[in-house]
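Attaching a single structure in structure tokens format; questions to follow.
Let's look at chain A:
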Amino acid sequence: MNDTPMIRTRGLSKAFGPLKVLRELDLDIPAGQVVSIIGPSGSGKSTLLRLLMTLERPDAGTTEIAGEPFLAAGAGCVPVPESEVRRIRLKIGMVFQHFNLFPHMTALRNVMEAPLHVAKLSPAEARQRAEETLVSVGLGDKLDAWPAQLSGGQKQRVAIARALAMRPQIMLFDEITSALDPELVGGILDLLRGLANAGETTMLIVTHQMRFARQSSDRILFFDQGVVLEDTDPETMFTNPSHARTRAFLDAVLGAD
Partner candidate 1 sequence: MDLIPALLRGLGITVLLAAAGIVLATILAVLAGSAKLSRAWFLQGPAIAYIEVFRGTSALIQLFWFYFVLPLFGIEMHAVVAGILVLGLNAGAYGAEVVRGAVQAVPRGQWDAATALGFSRGAALRRIVLPQATLSMIPAMGNIYIELLKNTALVSLITISELTFTAQTLRADTLRTTEIFLIVLVMYFIVAQGIASGMRALERRLSLGRDVVVRT
Partner candidate 2 sequence: MNGRGLWDWGFALEILHERLIPALGVTVLATVGGMAIALVLGLVVTLMRRSRNRIVSRTAGFLIEFVRSTPLLIQIYFVFYALPQILPFLGDGRLSPMMTGVVALGIHYSSYTSEVYRAGIENISRGQWESATALGFSASDTWLRIILPQAIPPIIPALGNYLVAMFKDTPMLSTITVLELLYTAKDIGSESFRYNEAFTLVGVLFLALSLLSAAAIRFTERKLAVAR
């Protein structure tokens, strides 16, 4: 494996009206790294993920994926052709807080849809891949269930399977347990742990689950008001953070448990 980071951003900025949500973010993430992203609401965590997934467009800055130009905006930047963006985007997958399952399709079809129509697999191949992925997240018996019939935890598993079925190199998780009943959270975190341990996927996990972040990530980023205030390994982050704001945030969040 070479030294080119899987994700590299330089000067990434995004504002919604007068609100600056991301300020000139510079970030390098090596391939296979598991990164947890923590911080107060509105600090820009989700926005970073949404920009990487091209759900929003940056106001300024550049992004490279595995060394290839992916996003470019602002003065002096060479824009990247849409076809290139679409091609590179296939390396990235995302799981959402509110699942966003397709309600008019069964679990199996939800997972098959993109392999079939985007990756252009044959129906038989798409079906097989979908089945395998659903089995791997523990839903082998729910292939023909409709989203409305599934619990929150099951819905999120389908969502994870759906993203994984496209075999992305980068997985983005946007607070995927925040909308779940507490007793279902553990199951999802176990899934995430399994994925992290397999070591093949670069993972960015926006989360409030501090124990998980500490135990299962390689690196933690603390976001505050649009900048990365602290960027270090889990142990240091939780035992000896450098900034007072980091300390204050952790005290507030951990104290509430």
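FYI, a contact is a pair of C-beta atoms (placed from the backbone, for glycine too) under 8 Å apart; a residue touches a chain by one contact, two chains touch by 3 or more; residues count from 1.
If you want to know what made the cut, all candidates are chains of the complex that A comes from, given by their letters.
If you're wondering where the values come from, they're calculated on a predicted model, not measured in any experiment.
Which numbered candidate, 1 or 2, lies in contact with chain A within the complex?
The answer is candidate 1.
Given the complex with candidate 1, which residues does chain A contribute to the contact?
53-55, 86, 89-90, 92-94, 96, 98-104, 106, 113-114, 117-119, 146-149, 159, 162-163, 166
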